[in-house]
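All protein chains but one are shown in place.
The block that comes next holds chain A.
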Amino acid sequence: MNMMTKSIVSAPRVPAPASIRHEGSRVLRAGFIPLVDASVLIAAAEFGFAQREGLSLELVRDVSWANVRDRLAFRQFDIAHMLSPMPVASMLGLGSNPSPTITPLSLGRGGNAITLSTRLFARMQHKADLRDDASALENAQALARVVRSMKERGEAPLTLGMTYPFSSHNYEFRYWLAAGGVDPDTDVRLVVVPPPMTSDALAAGAIDGFCVGAPWNMVASERGVGRIVAAKQDIWPSAPEKVLGMRPEWADSKPDTVMRLLVALDAAARWCDEPENHDSLAEALADSRHISAPVDIIRHVLSGKFSLDAKGNSRVIQNYFTFHSDHAGYPRPSHALWIYSQMVRWGQVPYSEAGTAAAASAYRPDLYRAALGEEAAPADGDLRIEGERPDDRFMDGHIFDPGSLSNYVESFPVAWRKPHRQDEDT
């Protein structure tokens, strides 16, 4: 795949420095999943940001995160749109093909939501006398009451969909359920549903709810099959979402390409944040090569205007998507450690100091700083205490101190309990 000859073909306006000529092709193959949070990559490819840095991004749409992981590992992709827990899982050796993966850039914040079937929501309203503008926590508590009464009546447990075992959706869904008093391992059945199929699966009654990225929540609510009960911002505004993944050895062998790529993506992210660019962005995203979803819905999603259901209940979420501002692109290691804490909380991996170090090593703020300068990095440090600032609380009020990770995990009343689980399995 080393296409040395091709590197001279597409000349940028400014001649490339000598170093990049030794790094082979400037065409980068980037894998992505059709979601609005692939915006930064799509904008960089479609609106000239990559080209300005002398790079060409070849976007390849894929159907599953497992494929994205494997195609990155086996060099079919140079870089990839990934779930933030994927590089962390890879460094911890989790999953069926853990191949070392790092991230030097976050692709933004926001975009997820939890949607329940309209039938289930009606039951919650009936049971708990829920207002139409109930908070995410009140919704979760109402669900807990329904789950308890279903248990008493001997009904089958609810089936809830998320996207991948190592995903923000898995951890956010579990966080929301647990905060309301539902044990995600024993009270309900969590399954994986590919994002584009969530709305159909909900309509068909195969699942009772799901947690997934945009635009799929709104697709379900506008069809009248689902009711949005929580957004990512309600669970934890700073929660990490998608990242740019790459192989560490690829990054090591192409330092100049990595720097250029980060500069290009940073500029694209800044552009994506500007509301006046949202019409162009929405059109590029809606294209059949990318997300292939109605442009109106994508425009609404970008502006944070939410149809909660098909009855006209709506809500505006400020900064529903943040691609650049407030250091949205900075790969903050405390985020990697929060992801690790959730992996430990839900029994995916035991806690250890070595694990903590491995998890943190997936995030590479050093590469971010090298490309974008010290002044682009946040002033409040790499290992920030999370959930402390008034505008950045966790929905249950917990505070995450990366320095005492295992205490943090212990502090949750609902978590994976080993003895309890073994009883169930034997």
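Just so it is clear, a residue touches a chain if its C-beta (ideal position, glycine included) is under 8 Å from a C-beta of that chain, and two chains touch if they have at least 3 such contacts; residues count from 1.
Please note the rule applied: contacts and distances are computed from a predicted model.
Between the listed names "Response regulator NasT", "Cytochrome bc1 complex Rieske iron-sulfur subunit", "PatA-like N-terminal domain-containing protein" or "Permease", the UniProt record for the complex's undisplayed chain reads "Response regulator NasT". Interface note: of A:Trp65, A:Phe173 or A:Tyr363, the residue touching the hidden chain in the full complex is A:Trp65. By the touch definition given at the top, chain A reaches the unshown chain through residues 63-67, 70-71, 74-76, 94-97, 163-165, 190-194, 196-197, 347-348, 421, 425.
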